[in-house]
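Sharing a structure, written as structure tokens. Questions coming.
Moving on, here comes chain A:
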Amino acid sequence: MRLRLSTDSIRNASIERVEDLSGQALSSCYQCGRCSAGCPVVDEMDLIPNEVIRLLQFGQIKKVLRSKTIWICASCMQCSARCPKGVEFSSICDALRAMVLRMRLATPAVDAGNLSRVMVSKAPQMGVVSALRKLLNG
Partner candidate 1 sequence: MEHRIGVFVCHCGTNIAGVVDVKRVAEELAKYPGVAYSTDYLYMCSDPGQNLVKDAIKEHGLTGVVVSACSPTLHEATFRRAGAAADLNQYRVEMANIREHCSWVHRGDKEMATEKAIKIIKTMIEKVKQNEALEPISVPMTHRAMVVGAGIAGIQAALDIANAGHDVVLVEKEPSVGGHMAQLSETFPTLDCSQCILTPKMVEVSQHPRIKLLTYCEIDDVSGYVGNFKVRIKKKAAYVNRDVCNGCGLCIEKCPAKTASEFDEGLSERKAIYTPFAQAVPNQPVLDRDHCIYFESGKCGVCQKVCPVDAIDYEQKDEFLDEEVGAIIVATGFDLYPIVNIGEYGGGDIKDVVTSLQFERLLSASGPTGGVVRRPSDGEIPKEVVFLTCVGSRDPEGHMPYCSKVCCMYLTKHAMLYKHNEHDGQAYVFYMDVRTPGKDYEEFYQRAAEEDDVLYIRGKVSKLFEEDGKVMVWGVDTLTGQKVEIAADMVVLGLAMVPSATATELAKMLKIQMNQWGFYSEAHPKLRPVESLAPGFYLAGAAQGPKDIPEVVAQASAAASKVCALFAEKEYHREPIVAWIDEDECAGCRICISVCPYDAIEFDDEKEVARVQEAICEGCGARIAACPSATAQQRNLTDDQLYMMVSAALED
Partner candidate 2 sequence: MFEPRIVCFFCKWCTYAGADLAGTSRKQYPPNGVVLRVNCSGRVDPQHILWAFREGADGVLIGGCHPGDCHYQDGNYNTMRRVALLKPVLESLGIESDRLRLDWISAAEGDKVVNVMSEFVETVRDLGPMELDLTDRLSGAEAPDEAKGVKVSTAKKKAKAKR
């Protein structure tokens, strides 16, 4: 599959929105992959963190917004902690989720059935509240 690049496709409004919302400069990432190397949930991801950033550097926002990755990230901030360039991928993930939720591009990734089961199972409030805020509330 071939990627066609041009000025217009690289810098677009959505990409700028990602940078604004996340407070991260996408061009800082030099693709070392350390974020992916240390991510605890990377096995479940369809795009690994550095690939998400790479696609954003190419302006390919659609692929990224459709990916499972942004819902799988546990916000543990290990990627950010070890990034040599100080890029916070966890913040980029939050920004991408917020964009999906605010634009209602996808149905939320929380299964109501699972949720109620968890609630009943004496899960701590903080777990449920944080999941709802991370996954349902842009």
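Assume contacts are C-beta pairs under 8 Å (C-beta built on N, C-alpha and C of every residue); 3 or more make two chains touch, one makes a residue touch a chain; residues count from 1.
Inclusion criterion for the candidates: all candidates are chains of the complex that A comes from, given by their letters.
Quantities reported herein were computed from a predicted structural model and do not represent experimental measurements.
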Chain A in this complex: which of 1 or 2 touches it? 1
Which positions of chain A touch candidate 1 when the two form their complex? 30-39, 42-43, 47-48, 50-51, 78, 82-86
